[in-house]
Every structure is written in C-alpha cells, then in structure tokens.
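After the structure tokens below, expect a handful of questions from me.
Apart from one protein chain that is not included, each protein chain of the complex appears where it belongs.
So, subunit A:
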Amino acid sequence: MADGTSTANRWTGAPPNGWDVLKRNRVAMVSLWFLVFVALSAIVIPFFLPDALKTTSDASFSPPMSESADKQHVHYLGTDVNGQDLFYRLLMGAQVSMGVGLVAALVSLLIGGVYGMVSGYAGGRVDGGMMRLVDILNSVPSLLFVMIFISAFDGHFKDALDGMRLYGQEKHWQWLEKFGANLIPYSRIMILVIALSFIQWLTMARIVRGQVLVLKELAFVTAARTMGQSGWAILWKHLWPNLSTIVLTYLTLTIPAVIRDESFLSFLGLGIDDPAASWGSLLKDGAQVINPLDSKWWLLAFPAGLMSACLLALNFLGDGLRDAFDPKSND
C-alpha cells in the first residue's frame, strides 16, 4: 500500500468511518456538546438551588435579575404569575421535555425496530400486509389521535395506579404502595409518553425494514442460515448490529419530533399541566401574557430561546449523523 508505487489517483485508504465523518462536522459536534451541557445542567443545577426558589412566592412577574421577596436570592430569569423562579422552572421543564423525548423515542425504536425487522426479514406477503398497516396508520391524523387517546385514558390510568397503591396497602406490600403513590403525580406524563411513542414508530419501522431488505440478501446472512441459526437469532445477532448506526441516526431525529409534539399538546393545554412544567406549558404561560401595555417578555423569551436552541441542536446533530451514516438519503 504505502510502497510508493500507488499513483495519486488510485484510492488505497480504508473507507471513511462514519464516526470520523461526524467528528469533522463542526456544527454537529457543537450541537452535541451543547445538548450534553443542557442535559447535565437540567439534572444537576436544581440540587444546588436554594429551596426558597422552588416554591411559589408573592413576588409574581418580577423581571430578570431582581431580588426575591426576602432579599436572600436573585431571580436570574424573573418569576411567573405564581412567583415561581423561572430559572428553576425552565430547568425542570428541560428535564421533563428532554426526558419525554428520549423515553418516547426509545419506545418507538423498540416497537418500530422489531416491527421493521420482522417485516423486512419475513418478506413476501407478511411484509406486504405489515407495510400496508403502516401506510394506513400513516394516513391517520396521528396528533389528533394522541389528543383523544390521552383524554380517554388519563382518568382510567390514574385509577389503575391508585388501585395498585390500594392493593399494596391491603397486602401490606409497602414497596408497591409507595411505588403507586409516587407514580400518581406522573400519570399524565406517562400516558403522554405512551401515546407519543405509539405514533412515532412508523418512520422507524419503515427505515429498519428498508435496511433489512438490503442486508438479508448479503452473504453473511445466507451463511448464518445454512449453519442452522434460527430467524430470531439472525435478526438479533447479525442484522441488529448492522442496523445500529442508522437506528441511532433516526433516533436522534425522533427526539426533537417527540419534544415538539409534547410541547404542542402542552401548549394547547392537553399535555403536561401544573405544577409540573415542560417547555410547552411554560410557553403557553408566556404567550398568555404578551400584550402591548405591559410586556412580560422574559416569560416568553427564555423558554422560547432554550427550546429553539435545543431543537436546533438536535436537528443539526441528527442531520450530521445522517450525512455520516446514511449518505444516500437526502431529504
């Protein structure tokens, strides 16, 4: 190779690794570090904030950098209508929004990945039927259904959790009772996650299927089959590792989609409600108080800024990943 005989126009190197391509993409790397920074701040900083800032107070609508009512602390980003510190609310909102995005994307990956792999690997009539179902589901206005789904099952879900708590109480299983009691305030978020992951798996299924259709014709799959491995083993051991980068790419693109949908619902008042906060519900509060007479700009500007920056970063990162690992796709 490096003997000097190779001419300049003959390419002798190894094909570029996707990770190297990604590392050269400066925008994507900046986005990645920014997201890590935001996620870490959202998890760590609330532990160090004084408790007085975390509750409601009389100082409603105080502008940024103003002192709190007892002159002990500073509201860096101002307060909202209930006198809650916006900085703290914003971080909690980031926890909820990013958490919902990540979990729903992972669940959609689980469903879509398995569905796509089975469909692609089975091929023929099974594949046709399964993809037909995806087409039909795709032609249903999914967000409308999420709204109806949440409102239909929210009450029942809460009841089920409460039932679990009571069952634990009855049987003197303290852990179950505690578990149920701890989950009840989060029931709305959980049902939101379930609903959102159920609509997001369609794209994933399609992409995984397409990839499996290509991969299953390759020699190593035939070899595995002749050696007597079962279909499931081939899927899990041989196809899945080859799918992981493309799956990671679309996972990164699913997260902002979920975050956007969640905020959309919360903005309309159908998603996360008080006292929990997400970027969408914060924006709803912010949008309600813009008026020409007395501008409370910080309630809108800071959540909008942070959310836009995070969504942009996620999309840049996803685009970078796609350029690196799925160069043929362009959309």
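The criterion applied here is as follows: a contact is a pair of C-beta atoms (placed from the backbone, for glycine too) under 8 Å apart; a residue touches a chain by one contact, two chains touch by 3 or more; residues count from 1.
One rule holds in what follows: contacts and distances are computed from a predicted model.
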item	value
Which of "Oligopeptide transport system permease protein", "Amidohydrolase", "Deferrochelatase" or "Cytochrome C" matches, in UniProt, the chain that is not displayed	"Oligopeptide transport system permease protein"
Residue touching the undisplayed chain, where the options are A:Val81, A:Leu110, A:Ala233 or A:Ile290	A:Ile290
Contact with the hidden chain (one of A:Leu32, A:Leu77 or A:Leu300)	A:Leu300
On subunit A, residues whose C-beta touches the chain left out of the figure	136, 139-141, 143-145, 147-149, 151-156, 159, 256, 260, 263-264, 267-270, 280, 283-284, 286-287, 290-292, 295, 297, 300, 304, 307-308, 311-312, 314-316, 319, 330-331
